[in-house]
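Before I ask anything, here is the structure I am working with.
Partial view: only certain chains, each at its native spot in the assembly.
Per-chain residue numbering starts at 1, and chain names A and B are given in the order in which the chains are listed.
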């Protein structure tokens, strides 16, 4: 026998602690993923409160040229005439694959989004908007919450591309 | 020394058991994810048997106004003239991000889906359908299987939105 029982126990404890840390990292990815996957169903079903709760109380949604500051403004957007008109004539807020970077209690998610509208005259649907998104998250007692989301159109202007560049710089 | 070896062993066993449960939960997410990611490749390649095996033997695919009951009906859909015509002129069944909720041996996945068709006259592709989906799964000896999938168009009618609302109610 080369290993004593106390040594084996200490080694097991260290290995398990490392596995628990790795597991928590995977769980963060899954949790952030789910929040992004919740956004479309929340707004397209007109669920104002659930949409607002994805953000912190003071969280910002900057979707040029509109800037929504805080949960009340988010509720107002979902309940507003413009959004209600969209979803009652047929709308889908589609989310692209989230690119997720977690750093302790902060996280950044970057993805594409599209707003697709029913187009009965074309016997189908048309794409009204296609943009890039940067979501900044903070870990709270109620889980990850959005502190700031930017949405910019990919229409040839710089901002949409710059936002995508920031995501992949972390791969370098 | 404050801890005895038997105490440390018992503590390790409890921690490992908890880690194993959390790991199994992450694996469920990954497995359900993969099934949803399989659907498009299965139907767009005309793989009737693989499509049918995603469901239980008696599983239902309710895609208004058609209701397919059981694997034979699913095979028939894939092998049918209408579907074969679509995939031989160019079709993509695109799946949106799955929103996954697991409860023991049951799971619900909610996502968007689109049917995109080749449109040579537009030098591109057009969106024919954009809808919401609710997939109910059961855990079987052969892994997760669909017991019931609903697909509803997001064309301004209530059903598509209601299906999305049911998904996010679980976030509240």
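FYI, a contact is a pair of C-beta atoms (placed from the backbone, for glycine too) under 8 Å apart; a residue touches a chain by one contact, two chains touch by 3 or more.
In this text, all values refer to a predicted model and were calculated from it rather than measured experimentally.
Trainee: Start from the 2 shown copies and tell me what the total comes to for the whole assembly.
Mentor: Whole-complex copy count, per this file: 3.
Quick note on the criterion: only the chains that are shown with their structure count from here on.
Trainee: Using mean CA coordinates as chain centres, what's the subunit A-subunit B distance in Å?
Mentor: 21
Trainee: Give every residue of subunit B touching subunit A within the complex, in rising order.
Mentor: Counting only subunit B, the residues touching subunit A are 5, 8-9, 12, 15-16, 19, 22-23, 26, 29, 96-100, 110-112, 114, 126-130, 132, 153-156, 161-162, 164-165, 167-169, 171-172.
Trainee: Write out the stretch or stretches of subunit A touching subunit B in their complex.
Mentor: On the subunit A side, the touching residues are 5-6, 9, 12-13, 16, 19-20, 23, 26-27, 30, 33-34, 36-38, 40-42, 44-47, 49-50, 53, 87-92, 94-95, 97-98, 116, 118, 120, 122-127.
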